[in-house]
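The complex is shown incomplete by one protein chain, all other protein chains being positioned as in the whole.
And then chain A:
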Amino acid sequence: MSFRKRLLAGLTLAIGLGALVSAAQAQDVPSLKGKRIGITVAGTEHYWDLKAYQGQIDEVKRLGGIPVALDAGRNDSRQIAQIQTLIAQKPDVIVEQLGSAPVLAPWLKKIRAAGIPLFTVDTISPYSINDTTSDNYSIGEKLALQLASDIKGRGNILVFNGFYSVPVCAIRYDELKLVLRAFPDIHIIQPELRDVIPNTVQNAYSQVTDLLQKYPNKGDIAAVWSAWDVPQVGATQAIIAAHRTEVRTYGVDGSPDVVKMVADPNSPAAAVAAQQPYLIGKTAIDNVARYLAGDHDLPPYTFVPAILVNKENAAEAAKELGQS
């Protein structure tokens, strides 16, 4: 545990330094002229996905490369077919963003077996040369600590855990469980909830509405946690509709509508860990450009800083995130 803490502290420092360094080096990114960069993403209907996708495409174009950009529309079969065709196209690099790890693993392996360098965005994979992502360990930990402290270390919480197969969601969930070990009076209501795609908001709304009826008394439920912020939107709306605004909601990503909800002093949305998806996409491509220019000494992870937005810092954070 303490070793992990030290590691995290070290990483945080490294990220801080990395951010400074990358800011200084922004103009030094090598050109991608004549290079074809395959970009395959699981879907783009969510703010985070779309921004990270656009960040990649824009940066490839800015650096003079040709993006072969493929959006699978949240359909695993389609993404696999797109990756299969992409391998046959032999681009200079393939960048993969999100999706289910077990589904993707054999196909990411095939990318490497075909001799094509693989980079990932927000996807941990042994086949990836570099994964550009937020530090999800720190995100999960900070969000869980904020929750625990807001509810004074006591109460029952609802947890949406539908996407444990997506590695970043698994990390955030595991960090929540780790933090909760120190708070024996916080209990996760069983069974856990499953968030779904599509109709995430409506589905979360109806699930939370049902559970608010099942636990009708003030104090029965202290908070709702989800690994991203779209279920958080549905949960927050359901809580408002049921006049149970003592229940707080927590999520990850920081879509502008959720940051606004957190900024509203009357909203049950208590905190959201806001990432910088556009910058993540852009940074991933900068790493690709460095690699293709001969820098084969890239770190396995590049962390882009995230901000925990809560009731106190929401207005300021929105500015920092470029959302206001």
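Heads up, the rule we're going with is that contacts are C-beta pairs under 8 Å (C-beta built on N, C-alpha and C of every residue); 3 or more make two chains touch, one makes a residue touch a chain; residues count from 1.
The definition used in the following text is that contacts and distances are computed from a predicted model.
In the listed set "Formate hydrogenlyase", "Homoserine O-acetyltransferase", "ABC transporter permease" or "HupE/UreJ protein", the entry agreeing with the UniProt name of the missing subunit chain is "ABC transporter permease". Considering the whole complex, the residue from A:105, A:182 or A:241 that touches the absent chain is A:105. Screening A:52, A:70, A:94 or A:158 against the full complex identifies A:70 as the residue touching the chain left out.
Residue A:84 is the one among A:84, A:149 or A:206 that touches the chain not shown. One chain of the complex is left out; on chain A, the residues touching it are 66, 68-77, 80-82, 84-86, 88-90, 100, 102-103, 105-106, 162-165, 194, 196-197.
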